[in-house]
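With one protein chain withheld, the remaining protein chains of the complex are depicted in position.
Each chain gets a letter, A, B and C, in the order it is written, and its residues are counted from 1.
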Amino acid sequence: MTAKAIVDPRDNVLGRARVTDTTELEIFYGELAKRNAGAFWKRANAIEPWEPETRYRPTLWRYAHMRDMCLRAIELVKPDEAGRRVVTLLNDSDAGRENTAVCGWLFSGMQAMRPGEITPAHKHTASAHRFIMEGKGAYTVVDGHPITLGVNDYVLTPNGCWHDHGVDAEGEVSIWQDGLDIPLMNCLETNFYAVYDAPAQAAAFPVNDLPQSYGGAGLRPEGIAAWDKAYSPVMVYRWDAVRDALRNLAEVSEGSPFDGHMMRYANPLTGGWALQTMGAHMQRLPGGFRGKAHRHTGNVIYNVAGGQGYSIIGGQRFDWQTHDIFCVPAWTWHEHVNLDPVDEAFLFSFNDFPVMEALGVRIEDVFKDNDGRQICAL
Amino acid sequence: MTAKAIVDPRDNVLGRARVTDTTELEIFYGELAKRNAGAFWKRANAIEPWEPETRYRPTLWRYAHMRDMCLRAIELVKPDEAGRRVVTLLNDSDAGRENTAVCGWLFSGMQAMRPGEITPAHKHTASAHRFIMEGKGAYTVVDGHPITLGVNDYVLTPNGCWHDHGVDAEGEVSIWQDGLDIPLMNCLETNFYAVYDAPAQAAAFPVNDLPQSYGGAGLRPEGIAAWDKAYSPVMVYRWDAVRDALRNLAEVSEGSPFDGHMMRYANPLTGGWALQTMGAHMQRLPGGFRGKAHRHTGNVIYNVAGGQGYSIIGGQRFDWQTHDIFCVPAWTWHEHVNLDPVDEAFLFSFNDFPVMEALGVRIEDVFKDNDGRQICAL
Amino acid sequence: MTAKAIVDPRDNVLGRARVTDTTELEIFYGELAKRNAGAFWKRANAIEPWEPETRYRPTLWRYAHMRDMCLRAIELVKPDEAGRRVVTLLNDSDAGRENTAVCGWLFSGMQAMRPGEITPAHKHTASAHRFIMEGKGAYTVVDGHPITLGVNDYVLTPNGCWHDHGVDAEGEVSIWQDGLDIPLMNCLETNFYAVYDAPAQAAAFPVNDLPQSYGGAGLRPEGIAAWDKAYSPVMVYRWDAVRDALRNLAEVSEGSPFDGHMMRYANPLTGGWALQTMGAHMQRLPGGFRGKAHRHTGNVIYNVAGGQGYSIIGGQRFDWQTHDIFCVPAWTWHEHVNLDPVDEAFLFSFNDFPVMEALGVRIEDVFKDNDGRQICAL
Partner (left out) sequence: MTAKAIVDPRDNVLGRARVTDTTELEIFYGELAKRNAGAFWKRANAIEPWEPETRYRPTLWRYAHMRDMCLRAIELVKPDEAGRRVVTLLNDSDAGRENTAVCGWLFSGMQAMRPGEITPAHKHTASAHRFIMEGKGAYTVVDGHPITLGVNDYVLTPNGCWHDHGVDAEGEVSIWQDGLDIPLMNCLETNFYAVYDAPAQAAAFPVNDLPQSYGGAGLRPEGIAAWDKAYSPVMVYRWDAVRDALRNLAEVSEGSPFDGHMMRYANPLTGGWALQTMGAHMQRLPGGFRGKAHRHTGNVIYNVAGGQGYSIIGGQRFDWQTHDIFCVPAWTWHEHVNLDPVDEAFLFSFNDFPVMEALGVRIEDVFKDNDGRQICAL
């Protein structure tokens, strides 16, 4: 977390620290140190940069490679020994390796399960959500609510909820991406963990009761127990419905110059994010879409839900195809391109925007030069 | 609005007015009257009843009859002379006739339109919503947003929005039910009216842009202008989606003993009602459903969206079938029965619950005797 | 509630009803009537006026007179017979007398109590608040919380709370103004009433516990039970603090051209109104203040807390001095003048603005001619 003490010519101005150290001051600094204190001006310019400088780097993980890694993992370790046989995605930076982070204070991993296997039931303060990439018969149980999972579905396992996962005996090997805010919870010193007193929860509710109760568009069930949780009762967002909603939007809206047509996975009782600490989107880039660049506070991890294209992130081009994963660090210019002139592409993504918004620091900047597009360093 | 000065034996108790008038008091009352004043104890028991006594009566309108009336109305008067060729539903009570009210401070009417006809554009402080009963090619334009309308769709024309309606030249005669809070707005002395400077609005947005943007279940569009209105951006709720949502709910929930499976037409950005002053529901009574009785503050007007059955309202049985309309006045016991042992029945309804909730007076009571069911006065 | 069927030349326009009745139509109307129905166009222009026309009239009650009436009331009737020996203020209009209303759907009365007397404990759905005009030793008990009352204090007895009042044996005759929404609750058919099982509540909390816990400016107590009510926990707003706050505001702000310096009695946990259905203000008119005219939906009842001046309401001048009470009906032009060139004047007032806001119909209009001031009809 050490900020660099760069000598920046912009710092030579009233309102920035420009003290020349003297012998007397050095003595003073020593006395301060003995009292658990320091001179602010020695660190001020370093800890108050003109703008954020991310410690993370754009990184891409090819599904072709990572899928193999996941399948090897389930060969090599037993589920009851590993708990979760997750392959962790580590940002290509010291911060990523140090914080076990995919980008920012977010964790991501990929997890494969074979038919009949389960992940033991547990809970933690960290919130989790998952995006299904392949397989059949996968399911999760969240606080007693069983939820079935299909390809490109997005599912919540919110903070503090008991959860276990599995694949039906008649299913197929299933692979999904996990997103969690474990690094944030550790960073904030708020991470608690508990294991359930049985390997798996018994179903306390009918299968898919929450999505079937709350998943009607613009509708809210009456006459059942009031929902008093801070997270979305929808719990799972089905791919077919999301894709259709994006196509409906595309028929009536030009969409965003940066993101094409984009839907937030929302809490229909508040309009806000589905979880308190992480958000998620599905976006549709029309055939031939060539997005413009912007940057913002907050980190985004993408999973290509379909199609092929590339993104220019911090001046560097990253080509992607289905189920490749890549990330955009905070305050880094980025733009997306769909390489197919006709077919749409879909990008799933998750982010820490809810944190930025809750703390009043969601800030955005639009790239103005070169018709809004970065000059790519090939 | 005069409350009855009934002599109630319960009033003979400390805390109720029990003054015996004297000559001296009569003189005093006369002097008060000269000063625009009165003696509270003369009116207290009347204006502070032990519980509400509605001025309205349960009333039923048969679609078979009312449909004829609507069709005759469009024969008899020209659209540009009548403005809206609406047949008004008047509660079978003095209050209903006096206040032009269907029940409580709610207005309802039925409106037929022929292909190629329009209702001239106008706006008012009163909020309106509509439930389509038959026809093809009907549409409305709300503040420049064109919206197509199909049978059993529910559509909003919120307070203060310009709106005009029509049926496409290639459509069919269309009939819908209007619900408005005109009586409430008059009662509160807040009703403003304006006519548009053209017979109809030009489309300022693509057809169905709002439902297609905001009608995705649990999804919220990003990258388009933020919604800053107090009403739901969904604007129209399609019958197919509502019916499917109710069936999904029915698979996982027993529903309410009073209302079976029930969905509120909600604002997905708040979870609240779609309009500020009127709410609406669609409910599904499973085959053989025999509901229990309850009563509550607030008034409800039902439109049978499908099936046949009866409701016992204030001890009186009202048989209904598709598109019959009936009402339940405030604080009146009511229960619903689906006469078909197998097929589901659907009741659309609208109400003034948002007013009750906003003012802190939504109160409910459950019928306890006779296993929760009224003894019906045949 | 019957709206007048005025023939207005503005109605001769597309978008208003302009049907000429025929014999055929008369027959049709007759058939509609038999079916509890009517022709909308017959009533449309009447129930959809171009703008609100109030049924109430500006009315003023002189304290000199009303005080006498209150004192005679407590001579003439016994407290346990009358329940509340309130002199009701009736708007000088049919609507006022019919609805037992001071203005709009608001009730107001004046109540005197002698030392040692009590008003028996009861509760009702209607909300109440009170403004103390004279006396010593008055108190109220609200849901077990005892609250002492001084001159120009403003106190809440919210909907559904048990409450009783009294004056200490060592106190002096006390007079206050009551404001309630009884007419609104009756109009909405939501009024319930109950008497307590003892003449007075025992104190369940220390005297003034709520104002002393929640009455710190910009402060909120921690470590005590969370406040979960829809009304303000402050309960009583003391005159000294309100007056000082207004003077503080006056030092840094020009105030409003209509109202001078004005403070809302607010709920410090929400910033909103102290009660859900009625609001209240104290405003300060600087010496020589000559306000401009505006009008708005909603009704306001004033009680002169100090000073002398006049208000022009609907073109009519009403002179006032301390503790005179007057009202401004909905959508009626009004402006206030402080006749003293140096000394400030204070107006307490209460209103139904929370209802207007909750239902989305708080609308205001500014008088533009004659430098913003009405021509007064002397």
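Keep this in mind: a contact is a pair of C-beta atoms (placed from the backbone, for glycine too) under 8 Å apart; a residue touches a chain by one contact, two chains touch by 3 or more.
Note that this is a predicted model, so its numbers are computed, not measured.
Student: In the complete complex, the chain left out here touches which of the visible ones?
Tutor: A, C
Student: Pick out which of A:V151, A:C187 or A:A241 touches the chain that's been left out of the picture.
Tutor: Of the listed residues, the one touching the omitted chain is A:C187.
Student: In the full complex, which of C:G38, C:G215 or C:G360 touches the chain missing from this view?
Tutor: C:G215
Student: Give me the subunit C residues in contact with the hidden chain, please.
Tutor: Against the missing chain, subunit C presents residues 205-209, 212-224, 232, 234, 237, 241-242, 244-246, 248-249, 251-253, 255-256, 258-271, 274, 281.
Student: May I ask you to list the residues on subunit A that touch the chain which is not drawn?
Tutor: Subunit A touches the missing chain through residues 1-3, 13-20, 22, 24-25, 28, 31-32, 35-41, 43-44, 47-55, 59, 61, 65-66, 69, 72-73, 76-77, 80-92, 96, 98-100, 104-105, 107, 109, 120-122, 124-127, 159, 182-196, 199, 230, 276-277, 297, 329-331, 355-356, 358-361, 363.
Heads up, the rule we're going with is that only the chains that are shown with their structure count from here on.
Student: Relative to subunit C, which chain's C-alpha centre is the most remote?
Tutor: A
Student: On a C-alpha centroid basis, what's the spacing between subunit A and subunit C, in Å?
Tutor: Computed from C-alpha means, the inter-chain centre distance equals 53 Å.
Student: I'd like the Å distance between the centres of subunit B and subunit C, where a centre is the mean of that chain's Cα atoms.
Tutor: Spacing between the chain centres: roughly 29 Å.
Student: Going by the touch rule set out above, which residues of subunit A reach two or more other chains?
Tutor: Where subunit A is concerned, no single residue meets two or more other chains.
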